[in-house]
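Only one protein chain is missing from this complex, and each of the others stays in its spot.
So that you can tell them apart, the chains are marked A and B in the order they are listed, and the count of residues begins at 1 in each.
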Amino acid sequence: MKIKLTEARYAYLFLIPTFLVIIIFAFFPITSTFWWSVHELKDKILWTGMPFVGFENYAWAFTNSQVWGSLGYTLYFVALSVTLEFWIGIGMALAMFHTFKLKGVLRAIVIVPWAVPAIIQASMWRWMFHPNVGIISDILVKLGVISAPLNFLGASLLAMHSVILADVWKTSSFMAILLFAGLAAIPQDIYDSAKVDGARGWFRFRHITLPMMLPIILVALLFRTMDAFRVFDLVYGLTGGGPGTTTEVLSTFSYKYYFSYHNFGKGSALAIVTFLILVAISLFYIRSLQKRLKFK
Amino acid sequence: MVSLSYRQKRLLSQTIMYAVAAIIMIYCLFPIAWIFITSIKPPGAEFHIPIEYIPSKVSLDNYIEIFVEHKFHYYLLNSLVVASATTILVLAIGSLSAYAIARLRFKFRISSLLTILVVGMMPSIVMILPIFLIIRELGLMNTWLGLIITHAVFSLPITVWLLASYFAELPFDLEDAAKIDGYTPSSIYRKIIMPLSVPGLFSAGILAFIASWGEFMFALTLTHTIQARTALVLITTLPGAYHLKWGMINAGVILTLIPIIVIVLVFQKWVMRGLTAGAVKY
Partner (left out) sequence: MVEVRLEKVTKTFGKVIAVDNASLTFEDKKLTTVVGPSGCGKTTLLRMVAGLETPTQGSVYIGDKLVNEVPPWDRNVAMVFQSYALYPHMSVFNNIAFPLKARKRPREEIKKRVTDTAELLEVSELLDRKPRELSGGQMQRIALGRAIVRQPDVFLMDEPLSNLDAKLRVYMRAEIKKLQRLLGVTTIYVTHDQAEAMTIGDTLVVMNDGKICCIGHPDSVYSKPKDTFVATFIGSPAMNLLEGNLESDKGLFVTESLKYKLPNSMTRVTKEKGASKLILGIRPEDIIVENFKANGFVKTEVYMIEQLGRELLLSLKIGQHIIKAIAPTDIKLEIGGVAWMKFDETKLHVFDGKTDGLIV
């Protein structure tokens, strides 16, 4: 006998594989990480005998200056990187939109940095920042900006900004793609009408283009903020958190606690902190998303 | 102030725009071009001072070395297998869920979509250790399968989201007509939704492929040897031991980049559509 299913039952059936995967490989892991974060869990102590320590690891995290330093750099990284890539991205999007004959070529080229994997990007920039034969130093010397090659990744303040510069190269390309789509979605009639109404250049951009793009700008910024917060590959590959711990971001710092120090309890606490900050951002994101959700 | 005629003004603004366009092209392509130039210098020449912007001697020795010394083709194969299999897996289970969310009526539609989306927003770092242990328990350490499953987890949310927005665009009349003709949701999915959604599947598939090809944290943690290690992990581990072999490393970078840059350029339309589908329209 054939079993008759209702539409809802079909839906649940179709959702089973996805939910199986995300429960085993996402929700269960997060719960475990949280569980470990309230235990003392170091390589010396056997996993079976891990003592419960409550929020001791968190207390450690909030009093440790290196953790604060890493949180501080993560926030600085997010703020500066997202700001820079937004303005560069919008400039690129406008150029893509207004150079009619080059539109196709430019679009193809702008998308390239986005496709470069972050870890490869790290390797590329590491070579370009090379202390002796780095091309960036060489060009700056030739232009007379600096007198001798700089060790971009060796001095803390310089390294902090070099990482951001390398990040912006890839992410501004993503920004440009999103913002270009936003620009292209504004009806031509609206532009034409604004022109006839007497709005020129900057006035038109400020009062028509920018407000009309606001929804997509918001999405792009939130999207990038979350992504920048999770940054791992670039920092790992470019500086490894150094010099010292000046370019350490939350992700690379907890990775170190896991796989270098084998202090799984503290590493987990750090990971959970990162996670909670992201949850806060994503709740904000989902709320703004829910308002526009098309599926009724 | 010199006042310009309208024609001059327009010419000037056009000139500025094209100048900006030229700067953008250099900005986007220069790093890759420089890596390529370094990679075709003879080994050792990359450290010559003054730096040669145009190599005086072109050689493929760096490429030969990475293939001969490090068997780079095996690593590329690992990357290719993992990325392709991840793409197929993610499309298979993602499209089913997306179909349910976009087209079927049930109580927890929005909440299940949001649950899936939340996974996409989680940082990898919070899952790395438990997944490492799970994969080890399952005996999948240093295997293709272990990496494929993990990559699928991270590509699923965006895939479901993209496909759900794609499916939602298809006219509901098609489905109603099929229902009246006596088709069940599973046959509607196979016979109507799937064939109509090829472009959407294509977009989502390309994004999943690129994401898997470029994934680093799990590939680094879950694979150790030539058996399963992906190309970009090898490149990253090279400088430690071979810090004087930047020519070879850059050859590896170029080899790893070629497939995805080709994909992105050839399927530009689909990539753009995939990237912006979630953001421009909901």
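Simple rule for what comes next: a contact is a pair of C-beta atoms (placed from the backbone, for glycine too) under 8 Å apart; a residue touches a chain by one contact, two chains touch by 3 or more.
No experiment lies behind these values; they were computed from the predicted model shown.
The missing chain, though absent from the view, touches A, B when the full complex is examined.
Within the whole complex, the absent chain has one touching residue among A:184, A:199, A:218 or A:279, and that is A:199.
Think of the hidden chain as still there; on subunit B it touches residues 5-7, 10. One chain of the complex is left out; on subunit A, the residues touching it are 187, 189-190, 192-200, 203, 207-208, 211-212, 214.
Methods note: only the chains that are shown with their structure count from here on.
Chain contact summary for the complex, subunit A toward subunit B: residues 5, 7-8, 10-12, 14-15, 17-19, 21-22, 24-26, 28-30, 32-33, 36, 91-92, 95, 98-99, 102, 105-120, 122-128, 130, 132-133, 135, 138, 169, 173-174, 177-178, 181-182, 185, 216, 219-220, 223, 226, 229-230, 232-233, 236-237, 250-251, 254-255, 258-259, 264, 267-268, 271-272, 274-275, 278-279, 281-282, 285-286, 289-290, 292-295. In the complex of the two chains, the subunit B residues touching subunit A come out as 17-18, 20-21, 24-25, 27-29, 31-32, 34-35, 38, 46-51, 92-94, 96-97, 99-102, 104-107, 109-110, 112-119, 121-131, 133-134, 149-150, 152-153, 156, 160, 164-165, 168, 184-186, 189, 210, 213-217, 221, 232-233, 235-236, 239, 246, 249-250, 253, 256-257, 260-261, 263-265, 268, 271-272, 275-276, 279-282.
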